[in-house]
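Structure in structure tokens, see below.
With one protein chain held back, the other chains of the complex are shown just where they sit.
So, subunit A:
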């Protein structure tokens, strides 16, 4: 599926399936991701992108298939398991706890404790100031509940939370959907920086221009099935659109089970 076959993939998803009632939201999808690589997952609304990624991050339980992390079979049943494997997720819905401040959100579920076992808020705030200073130097509103922040500021909190704990695999579900152009640019720079650190990134997006700027490879889904995989250098934007809309696999791409069969 990829050029770096001699390397062990960071994540390998094999034949993953999940059904809600009678609807096969994800139908035998396979995908892999290598260190320092950005793989974009594309598709229409309801194609199964978010669902696939929610299985990987432990929010949904899969019906079938396997997940390998660094070549070893991974047992992911809930979000805590996923974090153990270094998989961090930034959700489309900006999953932040609105009524607590930025530091509390960054450390939610993994709080720094004092030697008495109580919350060390000052230490958490100091760390939060450090990481936010790197990510978004304009960010100053540490004492306020996150609900008072703008969309972009909330997004930087969500991203900071993901990178704070040395994620190896980062899942970004529509990371720029809520952002203005300047903040989108910042997220782009951040992705390049994370790539350099050897972090693998799954990028879910509607925006095909974004994808060609940021991703090394694309994987296209339609009706829960994989249409095909392609390097962004091997295909044009129009060809990828063809994959998304029609399920038609161009020559530069490797077809998957969901590809339209040529008559």
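Rule of thumb we're sticking to: a residue touches a chain if its C-beta (ideal position, glycine included) is under 8 Å from a C-beta of that chain, and two chains touch if they have at least 3 such contacts; residues count from 1.
Note that in this section contacts and distances are computed from a predicted model.
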item: Options "Protease HtpX homolog", "Glycerol-3-phosphate dehydrogenase, anaerobic, A subunit", "Xylose transport system permease protein XylH" or "Export associated protein": UniProt name of the undisplayed chain; value: "Xylose transport system permease protein XylH"
item: Omitted-chain contact residue, chosen from A:96, A:132, A:163 or A:244; value: A:96
item: Footprint left on subunit A by the chain that the document does not show; value: 57, 59, 78-80, 83, 89, 91, 93, 95-100, 104, 108-111, 113, 117-119, 122-123, 125-126, 138, 140, 145, 147-148, 161
